[in-house]
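Our next item is subunit A:
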Amino acid sequence: IGEEEDVIEESEDGDDEEEDAEATGTDPDEREVMLGILQPETGDLGELGTPIADAAELPALQLENEGSPVTVAVQREDTQTESEAGISRAEDLVAAGVPSFTGAAASDVTIPVAESVAIPEQVVMCSPASTSPLITDLDGDYVFRTAPSDALQGQVMAEVAFEERGWESAASFHLNDDYGQALSEVFVDSFEELGGEVTNEVAFEPEQPSYTSGLEDVLSDEPDVLIVIAFPVSGIQIFRDFYGEFSDELPIMVTDGLIEDGLPEDVDNPMDNVMGTAPAADGPEADAFAELYEEEYGSGPGVFNAHAYDASAVQILANLRAGENDGDAISSQMREVANPGGEVVGPSNFAEGVELAADGAEVEYQGASSTVDFDENGDMESVSYDIFEFGDFEIEAVERIEFEA
Partner candidate 1 sequence: MTTMSDVEVSGADGAAESEATHPLRISNLTKTFGGILAVDGASFAVERGSITGLIGPNGAGKSTTFNLITGVHAPDSGHVYFEGEDITGLQPHQVAERGLVRTFQITRELGEMTVLENMLLAFKGQRGEALWRSVLPVARRRVVEEERDLLERVWETLELFEIDHLAHEEAGNLSGGQRKLLELSRALLTDPEMLLLDEPMAGVNPTLEGKLLERIHDLTDEGYTFLIVEHDMDVIMENCEHVIVMHQGSVLAEGTPADIQSNERVIEAYLGGEV
Partner candidate 2 sequence: MTVDETDADPDADADRTAADGSGAAPASPLEGAAAVTESRPRWQVDLGYIVLTTIGIYALITALGLLTGLGFGGVFRQLQTVTFLAAAYALVVLALNLHWGYTGLFNIGVAGFMAVGAYGMAILTAPTEGTTTPGLGLPMWVGIPVGVALAGLVGLIVVLPALRIRADYFAIVTLAFAEVIRLTINSGALADVDAFGRQLGTGGGRGINFPLLEHAIPRWVLYEGGDPAQGATFVGVQVLTVTNRLGIERTVVESAIYTSVLVGLVAIVFVLSVRTANSPFGRLLKGIREDELATKSLGKNTDLVKIKVFVLGCAIMGLAGIFWQGRNGYVDPDAFLPIITFYIFIALIIGGSGSNTGSVVGALVFAGVLFEGPPYVQRIINQVIDLPRPTTIYDAVVALGSFDPLPLVGYTVGQLANLRFVLFGVILILLMIYRPDGLLGHRDEPASPLDLRAERPTDGPSSVDGGDDDE
Partner candidate 3 sequence: MLVVDGLDAGYGDLQVLHNVDLQVDEGEYVAIVGPNGAGKSTVMKSVFGLTTYMGGRIEFQGREISGLRPEDIITHGIGYVPQNDNIFSSLSVRENLEMGAYILDEVPEDAIAEVFNRFPILEERQDQTVGSMSGGQQQMVAMGRALMLDPDLLLLDEPSAGLAPDLVEDMFDRVDAINDDDTAVLIVEQNAKEALRRCDRGYVLVQGENRYEDDGDALLADEQVRRDFLGG
């Protein structure tokens, strides 16, 4: 068996890219860092995925713009929001010698990619947007994420609803997929743990002609608050039916999936009774990132863009500190460059941070989305959530909650 292990080493040594890396490894100034970006630029999440991929590329562009001696070779691939294509593209990345990548976005792409590529091929992946609680259970040495687990959002919602707003009973109306089921489950558990009563839990299928009966069903026991977990594709219809048939006094709480600016216009209602939670991009350097992004792409960042920047930035730092384009080496550096200890670096001084890391110095990355500290599962140690209030066709963040897992 030892033989085989050796063989692998040998074969990697034989790899062209690897030889380059080794040859220049002693001279960090000229080392080429390889980074993959695996995002859905088409398909279901195409609209979200492209800006995320842009943000993930930003650290590399930033270094280039600022004339850093470090070059980052970015390879960008499109998952098409499909697991099949995601796996293929991930394999392409691996084949190209990419030791780590920022991806994927949808949880049901991220999981298969992790299971069948990243973990077996010993390559690091860091997802900026997959929030499924399932990802926590995947191998924490190769699978990281800067996105918060939905397990946390469910708890946050329960706390806000029960403790802050004083609603004692709630009903949950959730999309019948992994996102909806997982979030609803966590919410219900947390809410009941806190002492609240969950009157009804109803799942629904996406894109139905009407949700009136489903709403009637979920509201039949007159809860204090209704939790709606959905995306706009069904959410618009749900709220249309809700305002058509039910009292618009009833408080409704939604999740990040429905925090979308145009929603009240599409629903044709000011939605005064609605509030929601969403993971916040609340890193110490959120503003610095926003500025960078605006400068590069001409518009403000969107959802999970900050997380994408952070994911790429941490991987670049880890790669430099490891001194080679090797998944295992990067894996062991991820927490070293992100978690407390050492010089604090972030978007504003990224170029300097990069040189520090290349010199092998200890750094602590504090990013755009959070302070970026990984726990043993590769999840964020702490994240913050925004509380949004809808009203008069606008959505406004009213509060920010720091939440420790």
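Basically, a residue touches a chain if its C-beta (ideal position, glycine included) is under 8 Å from a C-beta of that chain, and two chains touch if they have at least 3 such contacts; residues count from 1.
Criterion applied: all candidates are chains of the complex that A comes from, given by their letters.
Everything numeric in this text was worked out from a predicted model, so none of it was measured.
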{"item": "Which of 1, 2 or 3 touches subunit A - same complex, any copy", "value": "2"}
{"item": "Parts of subunit A lying in touch with candidate 2, wherever the complex brings them together", "value": "1, 3-4, 7-8, 10-12, 14, 42-43, 46, 77-78, 80, 83-85, 87-88, 91-92, 95-97, 108, 111-112, 115-116, 120-121, 132-134, 137, 176-182, 203, 205"}
